[in-house]
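In this view, the complex is presented without one of its protein chains, the others remaining in place.
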Amino acid sequence: MKIAKEGKVQIRSKSKFLTLIFYISLVILSSCSRSASQRGLIVAGSTSVQPFADRWAEVYMQKYPGRIVNVQGGGSSAGIQAAKLGSAQIGSCSRELREDEEDLYETVVARDGLAVIVHPSNEISDLSLEQVREIFAGKIRNWKGVSGKDKTITVVSREEGSGTRGSFQEMVMGKVRIFKSAIVQDSNGTVREIVANDPNSIGYISLGLVDKRVKALKLDGVLASEENIFNHHYKLVRPFLFVTNGPAKGEVKNFIDFVLSQEGQEIARKAGLIPAGEGER
Amino acid sequence: MKNLQRNEKLVQISLLAVAFSAVSILAIITVFIFEEGSPILFKHGIKNFLLGLNWYPTEQSFGLLPMIIGSLFVTLGALVIGVPFGLGCAIFLTEFSSRRLRQIIKPIIELLAGIPSVVYGFMGVIILVPFIRKTLGGPGLSVLAASFVLGIMILPTIISISIDSLQALPPSYREGSIALGATRWQTTKMVLLPAARSGIIASIILGMGRAIGETMAVIMIAGNAASIPRSILDPVRTLTSNIALEMGYASGEHRQALFATGIILFIIIMILNWIANITSARRKA
Partner (left out) sequence: MHLDPRAEQKIVQTILWLFTLMTISVLFFIIVFILKNGLPVLNIPFLTANPQDMGKSGGIFSTIVGTLALTILAILIATPFGVGTAIYLTEYTRENRVTRVIRFGSECLAGIPSIIFGLFGFILFVNKLKFGWSILSGSLTLAFMILPTIIRTSEEAIKAVPRSFSDVSYSLGSTKWQMVTRVVLPSAIPGIVTGIILGVGRSIGETAAVIFTAGSALRIPTSLFSSSRTMAVHFFILAREGISMPNAFGTAAVLVIAILIINIVTYRIMHRFIRKYR
């Protein structure tokens, strides 16, 4: 260990400061050199829409190398907020816009059926809308109340603010609240997981996400299928919206055009959604 | 020479500024949380907020009581598991095992602390929840599941701080007691534990803080029903899950309500930390 000359000492202490300043400038410089457009197009919002938006983005970016689309979750309401504030160019949501959101520009990119699901082993395959409402309201607590086994029903719902829950509330529950002791999970996939593992459960998810591990109930005798949505027999349908602050322009328009194109809509259909043009109420 | 002095002064001042970073961050966080959350507390009234039974934010109903009770139950449950096992391990490792054994086991317990909470939650979902559902009934996502997993998660905290407290006791305590003819256990029970009491209590309180603050694992296994659980097999929602579940979706008043939940949580944890500090300070005095 040497004792430096006076000059060297000053360099030493200076170098510590310099390192600190270096770190700080690294951070600041990076922020200056990045403009919004280099971040790419941001699509944020509904977790229901997210997997599909991601698929669209994937194909879009393959088709047009150099263009970037970033898909985020966060939820329908957050997506709308983001679009309003500009933190995302496109907000995605899985429910109709509310009155106070009407000033935003919406584009229907697909439609999605809402399926009420139970465990595959559940003997019940058909319920009336009324019964579903009573179950989710907590009035019917046991499966035997709808001619099933003598087992307590495990009700699974989505969290407040979810577009899926909003649609379910609007289309099934009406003014009746979903009861407090319902299990709450924060995405379609999680709800499906729970219903797939609990023989006594019931829940609602995006029709496009129904797979072999859960069973979609017939509502009032109508099977939840694409066909039945087209011919308006199955009533639980909600729009997937891309919301923008004003009409879409530039990059945003390019992406939305792609999504609405035949290729984009084919992707939607293959993934389990209803193409935007059909199934309108 | 004067240059050297000046540099030294400069260094000292900048280090002081740096040292205040932690405090400033704490201050900023406090300011932000309170700023975002208080408007709604004033608008709806703190009493309604804290004692209200109904959490339906989209309909302007912001009752937090079920979640407060939820956090309470789950934390108490965690302590029921964490304290006996934690204290038991600590006592075993300090009083009834060889140095070798201690050197092997202590790192293992520290490893427990390093496992991410989502992995704990995952194990709970895959193994514990179905087990509870099949053998005890209910949906499995329950107070019981959450307490169990949280209990395991706070073990390392309780164990390591209790070990430190016990090891910090002067050897004369042990020696004196043994010299009087007591067994090691009698020594532990009647001399050491009372003497290390404040440190042990501090460890428990810190464990409580950890349990109350845990989010991810709880979301995965507690069921998140916004109602007061009537048995340990009922689903439950804690203050932390409340925030995490709805944060992404919330806007306007809903979001403020979540921040207000954050305020409540923050205050509870600060109080716990303060108590823990005082208790362990008393030990040092």
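A and B label the chains in the order they appear, each numbered from 1.
Convention: a contact is a pair of C-beta atoms (placed from the backbone, for glycine too) under 8 Å apart; a residue touches a chain by one contact, two chains touch by 3 or more.
Just so it is clear, the structure is predicted and the values come from calculations on it, not from any experiment.
Student: Based on the whole complex, identify which of B:T75, B:S142, B:T240 or B:T279 touches the chain you can't see.
Tutor: B:T240
Student: Quick one: say which of B:G63, B:G77, B:G138 or B:G209 touches the chain that got left out.
Tutor: Selected residue, touching the omitted chain: B:G209.
Student: Which one, B:Y56, B:F92 or B:Y173, makes contact with the chain that was left out?
Tutor: Residue touching the chain left out of view: B:F92.
Student: From the list B:T58, B:T75, B:S117 or B:S147, pick the residue that touches the absent chain.
Tutor: Of these options, the touching residue for the absent chain is B:S117.
Student: Over the whole complex, note the residues of chain A touching the chain we left out.
Tutor: Residues 1, 3-4, 9, 12-13, 16, 19-20, 23, 27, 30-31, 34, 38-39, 42, 44, 51, 54-55, 58, 68, 70-73, 85, 87, 185, 187-190, 192-193, 196, 213 of chain A touch the chain absent from view.
Student: Would you write out the residues of chain B that touch the absent chain, in ascending order?
Tutor: Missing-chain contacts on chain B: residues 4, 7-8, 11-12, 14-16, 18-29, 32-33, 36, 84-85, 88-89, 91-93, 96, 105, 107-112, 114-120, 122-123, 125, 127, 152, 155, 159, 182-186, 206, 209, 212-216, 220, 240, 243-244, 247-248, 258-259, 262, 265-266, 269-270, 272-273, 277.
Here is the rule we go by: only the chains that are shown with their structure count from here on.
Student: Report the inter-chain centroid distance for chain A and chain B in whole angstrom, where each centroid is the mean of the CA atoms.
Tutor: 32
Student: What part of chain A is in contact with chain B in the complex they form?
Tutor: 6, 9-10, 13, 17, 73-78, 80-81, 152, 154, 159-162, 166, 177, 180-186, 194, 197-198, 200-201
Student: Within their complex, state which residues of chain B touch chain A.
Tutor: My answer: residues 3-4, 7, 10-11, 14, 54-59, 66, 130, 133, 138-141, 219, 223-227, 234-235, 237, 244-246, 248-251, 254.
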